[in-house]
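Let me give you the structure first, and then I'll get to my questions.
Here the complex is missing a single protein chain, while all its other protein chains stay put.
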Amino acid sequence: MSEVGITLDSLLGQLLLGLVNGSFYAILSLGLAVIFGLLNIVNFAHGALYMMGAYFGWIALTYFGVGYWWSLVLAPSLVAVFGMLVERTLLQWLYKLDHLYGLLLTFGVSLIIEGTYRYFFGVSGQPYPVPELLSGSTDLGFMTLPNYRGWVVIASLGVCLGTWFMIERTRLGAYLRAATENPKLTQAFGINVPLLVMLTYGFGAGLAAFAGVLAAPIIQITPLMGNNLIVIVFAVVVIGGMGSILGAVATGLALGVIEGLTKVFYPEASSTVVFVIMALVLLVRPAGLFGRET
Amino acid sequence: MTFIRKHAVLIVLAVLLAAAPFLFYPMLVMKVLCFALFACAFNLLLGYTGLLSFGHAAYFGAGAYITGHAMTAWSTTPELGLLFGVGAAALLGLVFGGLAIRRQGIYFAMITLALAQMLYFFCLQAPFTGGEDGLQGVPRGKLFGLISLSDDSAMYVFVSLVFLGGFWLIDRIIRSPFGQVLKSIRENEERALSLGYDVDRYKLVAFVLSSAIAGLAGATKTLTFGFATLTDVFWGTSGEMVLMTLVGGVGTVLGPVVGAVVIIVLQNELADKVGSWVLVILGAIFVINVLLFRKGIVGEIVSRFGQK
Partner (left out) sequence: MKRIMFGLIASTVIAISGCSKSNDVDEKVTDGEIKIGVLTDLSGLYSDIGGQGSIVAAELAVEDLGGEVAGYKVKIVSVDHQNKADIAAQKVREWIDRDGVDMVTDALNSAVALATAKVVAEKKKIMMNTGAASTRLTNEDCTAYTIHHAYDTYALANGTGTAVVKQGGDTWFFLTSDYAFGHSLEADTANVVKKAGGTVVGAVRHPLSASDFSSFLLQAQNSKAKIIGLANAGGDTINSIKAANEFGLTKTQNLAGLLVFITDIHSLGLPVTQGMYVTSGWYWDLNEETRAWSKRFFDRMGKMPTMINAGVYSTVMMYTNAVRATGTDNADVIMEWLRNNPQSDMFGTNMVLREDGRLLHDMYLMQVKKPSESRGEWDYYHVRQTIPGADAFQPLSESRCPLLSGQTG
């Protein structure tokens, strides 16, 4: 425990930081939820796709001089294309089988991606600078917040809200929801369900990559960065239940904040608190906080 | 005659094991046996009950650490040490399994993974595990206080017996009425439920059995090598276990054994400077296996050559 006292200031500061982390959890669990909703596959490769997004940003900057803002758009697009390729060539054969095979396949894919990146880039990682516009920090009174972190919260929330809007309020989203409920019927109505599936996986991959680019200036970009994160995101998803979009986002944010609080009061436990909560939720409400069925 | 027919597999294995140390490096064979037992235990859950536990290394590691601790801190004899390890693993299986069973399919897998991660962090920090350094210097001790296991040959016989015993136990479980119910749960859980079986209870028992045997494998491994490290509870080890079972053949008795042999030998060979391609190769095997060879090696052989 820190010998420095816990003041209101430091508490508020930690809460804000927790929000920043929660934003990452939110985007990543959102991507997982979207993919699971339609494909019924737990995308173990999500962490690897996140890592690919970050690396894209680094490669773009180092070799092509392409800056952060472009990467925010390009990385998700390219990784989405990659995701769609994976879906078409590998995943689509598994839909008729037990869902577990999807988990296993994406696990294998994540190993391949990670191994390849490790081979080319080593494990120490690469640095990525904070973009000019967002550098520096703002004195909020109770803490000095680096501007970039504030941007992370805004960008994540924006993307999450945008996704929610698209799925709940647009026609495309309506098709998606219909296909999730009853793919055969939707297909019978003339909607190209396989195309929708492919696009959905790509979209999920893109979300992961977006989170990766957001993360690049904050943590060291290494091929291992997806690993630890993915297990926590899984726990987040189990807690939230994969029933609703807003549920995934809310749970991600909440857990980030809770983790932040733990870091103040009992820092040693901050890595396991999410799992403990998961165990508790399982005891009390097995379907998850926002889940619909078991 | 029927005795031999019934136990044909076991007898063949015993013969192979007797011959192996003359052909292969004994330590390698012992390592394979430990992991093969682990894989068989895992297969009991996946192949026969239809439950994918993605955090099975937790029980392997629990067995490994507790036995290591018993041998070093309490100076027990090896068979007692094993007993402690198995007991700990079974207990852990009861707790974790009880939690995980509340959900099914994908959720079950993810929960087992998350719980195993918790154990990993616990092992990282608990003083008795030695953290990153691992629990080192575990003696092999004297079996029943009489037979010293320090000699590699004696240890080899011991490990072979443990393996054969565990394998036989799993085989019996599978063939028993209990095993039949497990299979029916795997095929169609709702129907089993409607037939009046307390499905959750069966699943939990299977889980505990599986984790106990996994713990036995981990404990034996600790005795063989003389240490227990964080790798034993690491989720990558769980993943490798899944791979072994998959490659060998899920739902076949020999599949996990074959899978363990293949993967461990591969890893051993790849240790000779392939670098990060190890991951890629393992991942590729996963992918190819899931797409094309879902039955696994033994499964393919069985389906090709008819009834067995």
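We just call them A and B in the order they show up, numbering each chain from 1.
One rule holds in what follows: a residue touches a chain if its C-beta (ideal position, glycine included) is under 8 Å from a C-beta of that chain, and two chains touch if they have at least 3 such contacts.
Computed from a prediction, not measured in an experiment: that's the story for all the values here.
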Residue touching the undisplayed chain, where the options are B:A57, B:A70, B:A217 or B:L230: B:L230
Hey, which of A:I218, A:I258 or A:A287 is the one touching the hidden chain? A:I218
Touching residues on chain A - with respect to the absent chain: 1-4, 7, 10, 13-14, 17-18, 20-21, 115, 118, 122-127, 130, 137, 143-144, 146, 148-149, 217-220, 222, 224-225, 228-229, 260, 263-264, 267-272
In the complete complex, the non-displayed chain touches which residues of chain B? 25, 27-28, 31, 121, 124-125, 127, 130-134, 136-137, 221, 225-227, 229-231, 267-268, 270-279
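The rule is simple: only the chains that are shown with their structure count from here on.
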Using the average of all C-alpha atoms in each chain as its centre, how far is it in Å between chain A and chain B? 33
For a test of understanding, state which residues of chain B touch chain A in their complex under the given definition. 52, 54, 99-100, 102-107, 109-111, 113-115, 117-118, 121-122, 125, 235, 239, 242, 246, 275-287, 289-291, 294
In their complex, what parts of chain A are in touch with chain B? 36, 40, 42, 90, 93-94, 97, 99-101, 103-105, 107-116, 118-119, 231, 234-235, 237-238, 268, 271-272, 275-276, 278-279, 282-283, 286, 294
